[in-house]
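Apart from one protein chain that is not included, each protein chain of the complex appears where it belongs.
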Amino acid sequence: MNKTITAEAQIASNIVSAKISARKVNVFYGDTHAIKDVSIEILDRSVTAFIGPSGCGKSTFLRCLNRMNDTIDICRVEGTIELDGHDIYDASVDPVQLRARVGMVFQKPNPFPKSIYDNIAYGPKIHGLAQSKADLDGIVESALRRAALWEEVKDRLAAPGTGLSGGQQQRLCIARAIATAPEVLLMDEPCSALDPIATAQVEELIDELRKSYSVVIVTHSMQQAARVSQKTAFFHLGLMLEYDDTSKIFTNPDHEKTQAYITGRFG
Amino acid sequence: MIGYLFLVLLLAAAVGYVMNRATARAAIAGGSARFHSLAGFHGAYALLLTGLPAVLFVLLWLLLQGSVIDSIVIGSLPETEMAGLDAGRLSLIEAEIKSIARGNIFGTPEPWKLEAAERYNSLRSIASVALWVATLAIAAVGLYVARSRISPEFRARHRVEAITTWLMIACSVLAIFVTFGIVASLIYESIRFFDKVPITEFLFGLNWEPQIALREDQVAGAGAFGWVPVFLGTIVITTVALVVAVPIGLLSAIYLNEFASSRIRSISKPILEVLAGVPTVVYGFFAILVVAPAIRSAGAALGIDVAPNTALAAGGVMGIMLIPFISSFTDDALSAVPRALRDGSLALGATRGETVRKILFPAAIPGIVGGVLLAVSRAIGETMIVVMAAGLIATLTVNPLDSVTTVTVQIVTLLIGDSEFDNPKTLAAFALGLMLFIVTLALNLIALRFVRKYRELYD
């Protein structure tokens, strides 16, 4: 119980407006209790990193934020998660629309087997965000520019997205998520399948994106969390043990488990 | 009789095994020298050497015995009686002689026939004795050779393994022989057919009336062998079947894959498999018992004239048969699309349906097309449903309400109860079979290529 109180105290002390606030979230996979009583406030226009050993529930919790867990039959979510003060698990909320507002990028780049253009245009098209072809062209270009991919692909928009290099594919997926004009971007270990150079590019991009979006990133790499995030949450065995400014977590964590983890004593 | 021969051979082989093993064992126990192979392998060597050549000999003998005796008997018939007889008369005489030989004498056959029958019987008994003697001799030689080979240096294990390897190779190559047999027999009989009916008439003729006179005094048409109307009928029924099977199969696979709970999935899939396991003769009966009358009364209620064996009934029931086929192929193809693509689409706010239509389905198309092509090949080759529920008369029509006939129906009707290998009616069935084989083979090869390509895409 002690840990939860600490977390809530931290939330109360935050003055900056919270984009997402989760309270007492519990997630069950069938009989397994995957997330236990997690409460967190995620800030707008900043990068929040979830770290912790594998199987600690950080990805599961991330997938609660855009209700991707709904797609798994046996998964059950309890507690409240609010986006701009509205409960996203409320019956009136359409998960389809929610996912346009809360974009997601996955561990492995997963471009559709379509052209680069169609990959980006997919979201805007299904949501009806473009009134005309010119409109759509504009959306595609701006999304690719934001993802810092425009210069590399502008001459071959009709080429298949699967033909790009790994790093380019991941930036394409980021651009694809940006194209539906989300407010929050969830990234589930976006660099784990990339080489160091591509990782650096994506990390740079994440830093840029922070200016316009609230970014939540799950990562295995503590260096990455330290490099890109402003806030860091440490998960362990389904509990969120600690949530604070990244600099604090990495220099002077409150919790001994956090200390042990960041110094590499388990993980 | 032959059963006993095999039994004796089995026994001989077993005896060879036991004897050789015992000898080898004793020698090893005697410890005079170190044996290369275990006693069991010496036994197995004797078993193979005793049994294998003898069994192969018996099989070869049995395959050839019938035709050799026949030709000896026919060859020894008096020249005077044989002069100017065509093949049909000859085979009738042959059948009569055999029937006399079995003791079924009708009327008073000519003395030379009785004589031939007697010769036939004596040849058969001589052959039977010869077979026994020769087989046992071969087995004995095998056993002797195996016994004489027992020695410390003899590599029995290597020999046994080499023999089994060759046996296995022979079994694998059998598949090629079957294909070769199919192709050879179809082509051989077809060439004989094209001797009597020009190939151009067969391929491009618009008339199919195979009911020609077998004897001069029969009243029948002149006979026409143009396969176009028969093939057209096949296509009509196949189309009806696909119109039923493809949408239903696709939609149920999509539902099961994307919308259904795992409980519904686990119940529904076996039920669909049951549909695939029902023998086609049962579907055929279902078509004539239930579906055809239902279509006819529905047609009557609407004031439409429906033929008694309309292509709709046969095609529709065939469609039902193909539903599980299409749905399982679609299911496999959809499941093979990586989960990441599905998640990617859903995470962008696409609904389940949009994800299926715009991402999964296009990605799965090659696999689905492969499945549909295999289904087409199945439908074209399907026999019992159409034999029972489709028509016999070849009409040049594409109206599914009419009665049409198919390639397989014609093959079966041409061959049922008639085994003369020398009239165009029988041979026509082989020509149709050849066309059927070519068409389905082409479809299968294309389909397999589609499926394989698709697998490579996501593996």
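For clarity, chains are labelled A and B in written order, and residue numbers in each chain start from 1.
Everything below uses one rule, namely that a contact is a pair of C-beta atoms (placed from the backbone, for glycine too) under 8 Å apart; a residue touches a chain by one contact, two chains touch by 3 or more.
Following the convention adopted for this analysis, contacts and distances are computed from a predicted model.
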Among "Formate dehydrogenase", "Diguanylate cyclase", "Phosphate transport system permease protein PstA" or "Ion-translocating oxidoreductase complex subunit C", the UniProt name of the subunit that does not appear here: "Phosphate transport system permease protein PstA"
Answer for the absent chain's shown contacts is A, B
Any idea which of B:S185, B:T200 or B:N399 touches the chain not displayed? B:S185
From B:P152, B:P198, B:P247 or B:P308, the answer for touching the chain not displayed is B:P247
Of B:I74, B:I191 or B:V412, the residue touching the omitted chain is B:V412
What residue numbers in chain A mark contact with the hidden partner chain? 94, 96-97, 100-101, 126-129, 142, 145-146, 148, 150, 178, 180-181, 183, 204-205, 208, 211-213
Could I get the residues of chain B that touch the absent chain, sorted low to high? 63-64, 66-67, 70, 157, 160-161, 164-165, 167-169, 171-176, 178-179, 181-182, 185-186, 188-189, 247-252, 254-256, 259-260, 268, 271-272, 274-275, 277-286, 288-290, 320, 323-324, 327, 351-354, 356-357, 374, 377-378, 380-384, 387-388, 408, 411-412, 415-417, 419, 421, 429-430, 433, 436-437, 440-441, 444-445, 448
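Following the convention adopted for this analysis, only the chains that are shown with their structure count from here on.
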Any idea how many Å lie between the Cα centroids of chain A and chain B? 58
Mind pulling up the chain B residues that touch chain A in the complex? 261-262, 338, 340-341, 343-351, 354, 358-359, 362-363
List of chain A residues in touch with chain B within their complex: 66, 68, 71, 73, 96-100, 103-104, 106, 108, 110-114, 122-123, 126-127, 173, 176-177, 180
